[in-house]
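For reference, the structure is listed below as structure tokens.
With one protein chain removed, the remaining protein chains of the complex are shown where they sit.
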Amino acid sequence: MDLFVLLLAIPLVGGVLLAVAGERAWAPNLNVIASAGTFVASALLTAEIVAGGPRMALGEMFFIDSMNVFFVTLTAFVGMTTSIFSGPYMRNEREHGRLTAPRLRLYKSMSQLFMFTMLAALTTNNLGILWVAMEAATLTTVLLVSLYRTPASLEAAWKYFILCGVGIAQALFGTILLYFAAERVLGETGNALLWTYLVDVKGSLDPTIMALAFIFLLVGYGTKVGLVPLHNWLPDAHAEGPTPVSAVLSGLLLNVALYAILRVKVLADGAIHSSFAGNLMMGFGLLTLVVAAFFLSRQKDIKRMFAYSSIEHMGLITFAFGMGGAVANFAGLLHMTMHSLTKSAIFFAVGHAAQKTGTQLMEDIRGLIKINPVIGWGLMLGTLAILGMPPFGVFASEFMILTHAMKHHPWATPILLLALGVAFAAIFGKVQPMVFGETQAKRLPHAPAIMPVFVHLAIVLMLGLWIPPYLTRWFHEAARMLG
Amino acid sequence: MSLSGLLWQLFAIVLALALAPLLTGWVNQCRAWLQNRSAPPLLQPYYMLHKLFLKDVVLAHGASPLFRFAPFAVFGCMLLACAIIPTLSTDLPFAPTADTIALVGVFGLARIFISLAAMDIGTAFGTLGGRREMLVGFLAEPALLMVIFTMAMIAQSTSVATIVETLAHREFVIYPSLAFAGIAFTFVSFAENARVPVDNPATHLELTMIHEAMILEYSGRHLALIEWAASLKLYAYSCLGLALFFPWGIAEGDSFLGLLISIPVLVAKLAIGGVLLAFIESINAKVRIFRAPEFLGTAFLFAVLGLLVRLLLENRV
Partner (left out) sequence: MTDVPLATQLINLFAAVILLLAFAMLAQRRVLTLINLFALQGLTLCLSTLVVAFTTSQAHLYWSAGLTLLLKAMLLPWILHRLVRRLEVKWDVEPLIKVPTTMLVGIVLVIISFNVALPISQLSSTISRGTLGIALASVMLAFLMMITRSKAIPQVVGFLAMENGLFLAATSATYGMPMVVELGIALDVLVGVIILGVFFFQIRDQFDSLDIRHLEKLKER
């Protein structure tokens, strides 16, 4: 059977099955098995692509090449670790009375379907289907954000739906404009939305229309990436939803949205023949970085703080891709990977910490090292990783971005350094007392499913020290394709 | 300026003077029929004018010369408006002066005089009516001008005669902009002529009055002139609407036969318009005064939409 069909079918079938039978005892295991199966399929698919080069699937509807295949694997991997983490975590939540069985069923089936939509968005060749999948990804997670049914979570879910909905409507208009420009060159066949065809003719697409289309698409998909000033939904949605949902939203959905922007940027650059698209992305990226860094310092809720950290990192990545060129693109892709792994690890640790101490306010969490050393160290190491301390991988990518900026866009370097510095001070200043502070609480015996945290961090550490050659080759290839 | 042209022009003026009260009477009759009341006689406005002309004028102590002059000014403005709007033909001697913007100015002049006169005596209700009238006028004039701009863009001229001629000759095309402009014009004419839903002409409650409140102090021949002017205003607006939106039947030159046919056509069109006016008045309720800006804002909106639709859809610049 075609590996690709397997890749998409497993989460889809899993989601449907869990929707029907999600309250049985074996349901959490089914969740893990389905995610593991997806990961295995994606790993095999990656091997196939690395060996054989890019290929189509299901006629010309899906296209897997060097840029999206590793994202696919990353998505599947984080999905698998999240489902491993969420089994005991959600069980704990249920025992504490914060969730009921039907809601857990909703959660499990929706997370599988969410996986499906993200994988579809990553691998589709049709830009219209990309839009459909992105909107579907939002829809599957709306009800998950409001899972706790508290007023705050309802508000977060409503903002999420409305703001992302409006944003995605802009993206639809951008897609229509893109189709319009493409039709003039490719004719009225159905090929005008297929990326593989578009990338061949990108030089002859009308520049004005493509510029306008890119603006709408950047604003539209940028809302889902969390670019300022369209980011209002992000802190609420990531903070009020259950931890596994925050982890996948922060770690995966932002990447997929940015991937969509990148695909379109390739076309826009080819059509406009100037650095208009890149400059726009740089501007948004810098703005996002600075605003997020400053908002970070005012946060009192730990999940909100890390949500703003996600926004900040996405801003940095957008800036990197905006700069363009082989080095900056390489750094951006590396950073996307690192950020996914690290942020999801942090959210796992934070989730456990919040569950143990019963609160998400940072002032009330103290001395995690004493309460449960595993969680404490997990959080500390994760924070160090996300702040860009060597030898973690985030340091390598941030370093590359900074040096490239210093060389080509020196005016941006002080802004970057300032923002990163402010974020470092804020996060470190808040996490340090949380982990090492004084506390009177007793040590808790409950052994958490903390393995995923350390697995992620180990990968990040390893990639910081040594990147395997096939990975380097992939990054280079993708970076070159991005222009 | 031929003699026959001059005669026809005079005849059009006399026709306006004669038909205006009849139009008002007709509208009142239709309203009564629709509201299941027994109607006043069709010629009731004439009887009222006759009665008023025979009565003495009673003036307040503090009335200034403006108060005595205003009814004549208003009457003169309305008569001028009726004279220059092409009711029978587009080629009468006054036709070159029939500029739509000037027409709006004439209506504005009448409004100024009557509002000043209302405030002249210094009573509370007079000032109330004057202020409300200015509010309505202030909001209605931009809408009316927008409608005129739309029509002027279609006909490439602001002269009413040219507009009528251009539209009468056009083959039947669906123009959304004309539809929008027509709706806007209807709204504006309802507001300007003090009809439900903006103002109830038959009300006795002073606090709900707009137009009636301004003329509370008038009596005798002054009141007769003002009532006649109000009828003329309704006649003028109706003829303007018919000329802009239903111009078929208006004679183009001064051929005797064309002009002769245009009279019954005009009467028929006015009759139908009167029925529609009564119908719309009967199915609507008067809105409270603070909603009047909303009503007129909607009119302005329609007018602007008509203009924009004209620019975008029909006149590819």
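First chain written, first letter: the chains are A and B, and each begins at residue 1.
The criterion applied here is as follows: a contact is a pair of C-beta atoms (placed from the backbone, for glycine too) under 8 Å apart; a residue touches a chain by one contact, two chains touch by 3 or more.
The structure displayed is predicted, hence computed values, not measured ones.
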| item | value |
| --- | --- |
| Of A:17, A:32, A:47 or A:212, the residue in touch with the unshown chain | A:212 |
| Which of A:82, A:299, A:340 or A:355 contacts the chain that the document leaves out | A:299 |
| Among A:52, A:151 or A:410, residue touching the chain not depicted | A:151 |
| On chain A, residues whose C-beta touches the chain left out of the figure | 126, 128-129, 131-132, 135-136, 139, 142-143, 146, 149-152, 154-159, 161-162, 165-166, 169, 172-173, 175-177, 179-180, 183-184, 188, 190, 192-193, 206, 208-209, 212, 236, 240, 295, 298-301, 304 |
| Interface with the undisplayed chain - residues on chain B | 170, 173-174, 176-177, 179-180, 293-294, 297-298, 300-301, 304-305, 308-309, 311-314, 316 |
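Everything that follows uses one rule, which is that only the chains that are shown with their structure count from here on.
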| item | value |
| --- | --- |
| Centre-of-Cα separation between chain B and chain A, whole angstrom | 66 |
